[in-house]
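Of the protein chains in this complex, all but one are displayed in their positions.
The first chain written gets the first letter, and so on, giving A, B and C; residue counts start at 1 in each chain.
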Amino acid sequence: MPDKVKSVAEVVRSIPDGSHIALGGFAIARNAIVFAHEVIRQQKKTLTLSQGVMGMETDLLVGAGLVSKIIVGGGSLDRFGPVRCINRARDNGAIVHIDSSSLSLAFGYLAGALGISFIPIKSLLASEMMERLETAAPDYLRRGKCPFTGEDFVFLRGITPDVSVVHVPIADSNGNCWIHGPRWENEEQAKAGKRLIVVTEELVPTEYIQREPERTVIPGHRVEAVIHQPFGAHPTSVFGCYDYDAEHLKLYAECHKTPERMNQYLQDYVFGPRDHWEYLEKVGGLRRMNEIKAEAIFGY
Amino acid sequence: MPDKVKSVAEVVRSIPDGSHIALGGFAIARNAIVFAHEVIRQQKKTLTLSQGVMGMETDLLVGAGLVSKIIVGGGSLDRFGPVRCINRARDNGAIVHIDSSSLSLAFGYLAGALGISFIPIKSLLASEMMERLETAAPDYLRRGKCPFTGEDFVFLRGITPDVSVVHVPIADSNGNCWIHGPRWENEEQAKAGKRLIVVTEELVPTEYIQREPERTVIPGHRVEAVIHQPFGAHPTSVFGCYDYDAEHLKLYAECHKTPERMNQYLQDYVFGPRDHWEYLEKVGGLRRMNEIKAEAIFGY
Amino acid sequence: MASISAELQEQAASGITASEIMVTAAAHEVRDGETAVVGIGLPQVACVLARQTHAPRLSMLLEIGVADMSPVDIAVGLADSRIFYRATCWSGFLDTLGMNLHRGVVDVGFIGGLEVDRFGNVNTTLTKDADGKEHYFNGSAGGNDVASLANRVVVIVRHGKRKLPDAVAYLTSPGFVNGRSRRDLGLRGGGPHRVITDMAVLGFDNPSRTASLVSMHPGITVEQLLDNTGFPLEIPNPVPMTPLPSKEELRLLREEIDPGKMYLR
Partner (left out) sequence: MASISAELQEQAASGITASEIMVTAAAHEVRDGETAVVGIGLPQVACVLARQTHAPRLSMLLEIGVADMSPVDIAVGLADSRIFYRATCWSGFLDTLGMNLHRGVVDVGFIGGLEVDRFGNVNTTLTKDADGKEHYFNGSAGGNDVASLANRVVVIVRHGKRKLPDAVAYLTSPGFVNGRSRRDLGLRGGGPHRVITDMAVLGFDNPSRTASLVSMHPGITVEQLLDNTGFPLEIPNPVPMTPLPSKEELRLLREEIDPGKMYLR
């Protein structure tokens, strides 16, 4: 039985320039950093990214100049500051940005995952996002009325990314995934994708999954590839596995303040290391990973 | 802190005649039999029932003559035969029946749960259900087109039952619920309800729920009342707790073949016993319950 | 003809039943790596057989929210917990029928029914008396959803004039209604692909989108077949024969998959 377990390099090679990639992180949690790094190393260009609440993975890709368009609900690095590369790109008109809300993204992915081409929502009405998008992105949303009640709605187009990427703590080699802690829009985002790629901290036997199948958030038959990379989300956190790395996030939050320092960061931490293991050595290796490792009781 | 844990009699008293009740069983699994029995004892009338796939609980209520309307995807007692009381009522025009499909019910509840008044679906098109309902129930569904793609859809109205009832294996006194095994439409059906009542096999401390909060399918703050009744779904099964009682289901499948024998069944097993504990004694008591009790490994 | 006669002798010798031929034919309809929505009974037996032979990476979904189960006991129905055992995912309708079937990623959907007509329309809702009075049955459940949305629909029914009428008494699950294309009907799935009975395999790959003979099971005569079919059936010449189960398929069915003959009567 052919294995779905693949290297991140192999998986990223299969993604063409111009793809729409849905990313599964939230601010500084469960960002697919190992995936973002490899996309940068392979210089995949003119990407569209979609995400509920953007974090470091998205900021890295925009900061690396690979992104043409974002479809997002919001974004920040929590208390470590805003997503400055993305904000700079928005300020300068360097990217097309469809800005809506967390629930709008969840609804859009839900529609995509269910195979319905649109879904009504009550968010966004009377907002400036609506005002701007109605003219700028009539293929993304428009006003409409309920055919039964006549109530005003925004009709959101279902979002069906070319590739969805989700970072999870546990998966088996068929791609059955468990997620500990909150899941934000991951379930819908994953199943909305035409292709689905999973990055997992731990690769477990299927027998382990079969013990508690109600925990399976993403069923394996939908998954195309499983990338096994411990500490693959560093410096963002994976609940139950490790905490965010505050030291490195502070460093990043300094670097991304200017394009020059951001470029240097990319040289040092993305282009420099050959792979994620070398990156992990660069950011403190075993000793540091041990420091941020989760405690069993707390999960962080 | 006022406790949500209530007796089934108290809960059923609070439900007015004419209510729309969404039931959470599927054929012969997780039927809220203790609830259905009490509704029959209290003779709540002119009910509307909705359900994805009807089973014994619904057949009992229709057989007791308390139901005016059903909104359903299908129904049977699996290999124990059809839902004869319901089929008889449909044959004789004794109830209004909105017949669609499992997914139509799931989508209708999903829309209700999300607070959107309609949702598009590709099921039902070109079927006789559609043909009949288009004229008979234009407030339940109608044809429509995607505003973006022009594709044909059925627009289903969101379903918001007055009361949703779900039978679960595990809940705490705040109503946080876990379900083992498949959940059919329970999550959407539960959250679509204006009121939500839970029947649980086991009542656990909140601390138990807090150990694995990702298992919580229904968050407690949505739950109005928790009915604690071991073997409350007998003779239907509760995965992880007990198997269906084939002997009693065979008996029922004989009785519901004629209205007369059905009435006798109701006398013997519903009106006769004062409560569910007396019913359980009547159907074999401790010895029988021990026979159908689930094995730890298999869950049935 | 010599080979058919030899096969018939072998069939008689090994006591191959019509159910075994049906279920093997159904197993051959799924390909490795595909996703199938299955019901309880013959479809599930067929998929387990396929998995143990040519399609080890076949994914099976049950509408209630079960993926890739490996039951060790025989279940009486879809709601029987025996069928949940050793699954890799327990979810619900919204996942299986919604995020898979409605999403368009289900390759094969198996359904049964009271009746299937020449256009592959299926009735699971009611029968009618001679005077038109309706007698309700189970209804659609996921049947309409599967028929409307799966890429290939395989209908499994026992053969008989009343089971295969010219037109169903109630159209629960659409095939090629009135010979119209699926696109024209507004439906997404590819529609009926095969009707597998205890006498033959029917298909719809013709311009009129009506059922035509794909293969007849060994031991059945053309006359028997036509006598038991409620609509005209074009019979190719020579008549293609349904392959018998291989020795290994028979062994798996009899010794491992359904030794108690719950479904393979």
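Criterion: a residue touches a chain if its C-beta (ideal position, glycine included) is under 8 Å from a C-beta of that chain, and two chains touch if they have at least 3 such contacts.
Note that this is a predicted model, so its numbers are computed, not measured.
Visitor: Of the chains you can see, which ones touch the chain that is left out?
Guide: A, B
Visitor: For the chain left out of this view, which of A:19, A:117, A:173 or A:186 touches it?
Guide: A:186
Visitor: Can you work out which residue in A:99, A:172 or A:201 touches the chain that's missing from view?
Guide: For the chain that is not drawn, the touching residue is A:99.
Visitor: For the chain that's not shown, point to the residue among B:123, B:216 or B:237 touching it.
Guide: Final answer for the missing-chain contact: B:216.
Visitor: Of A:7, A:123, A:206 or A:263, which sits in contact with the chain we cannot see?
Guide: Of the listed residues, the one touching the omitted chain is A:123.
Visitor: Touching the absent chain: which residues on subunit A qualify?
Guide: 26-29, 52-53, 55, 72-76, 78-80, 82-83, 86-87, 90-91, 99-107, 110, 121-129, 131, 151-152, 180-188, 236-237, 239, 243-244, 246, 294, 298-300
Visitor: In the complete complex, which positions of subunit B touch the hidden chain?
Guide: Touching the missing chain: residues 1-2, 113-116, 172, 174, 176, 191, 206, 209-210, 213-214, 216, 219-222.
To be clear about the criterion, only the chains that are shown with their structure count from here on.
Visitor: Which chain's C-alpha centroid is most distant from that of subunit B?
Guide: The most distant chain relative to subunit B turns out to be A.
Visitor: May I ask which two chains are joined by the most contacting C-beta pairs?
Guide: Counting C-beta pairs in contact for each chain pair, the top pair is B-C.
Visitor: Please tell me the distance, in whole Å, between the geometric centres of subunit B and subunit C computed from their C-alpha atoms.
Guide: Using C-alpha averages as centres, the distance is 29 Å.
Visitor: In angstrom, rounded to a whole number, how far apart do the mean CA points of subunit A and subunit B lie?
Guide: One centre to the other, that is 38 Å.
Visitor: Hey, what residues on subunit C touch two or more of the other chains?
Guide: 90-91, 94, 98, 102, 188
Visitor: Would you please write down the residue numbers of subunit A that are in contact with two or more other chains?
Guide: Answer for subunit A, listing residues that touch two or more other chains: 114-116, 214.
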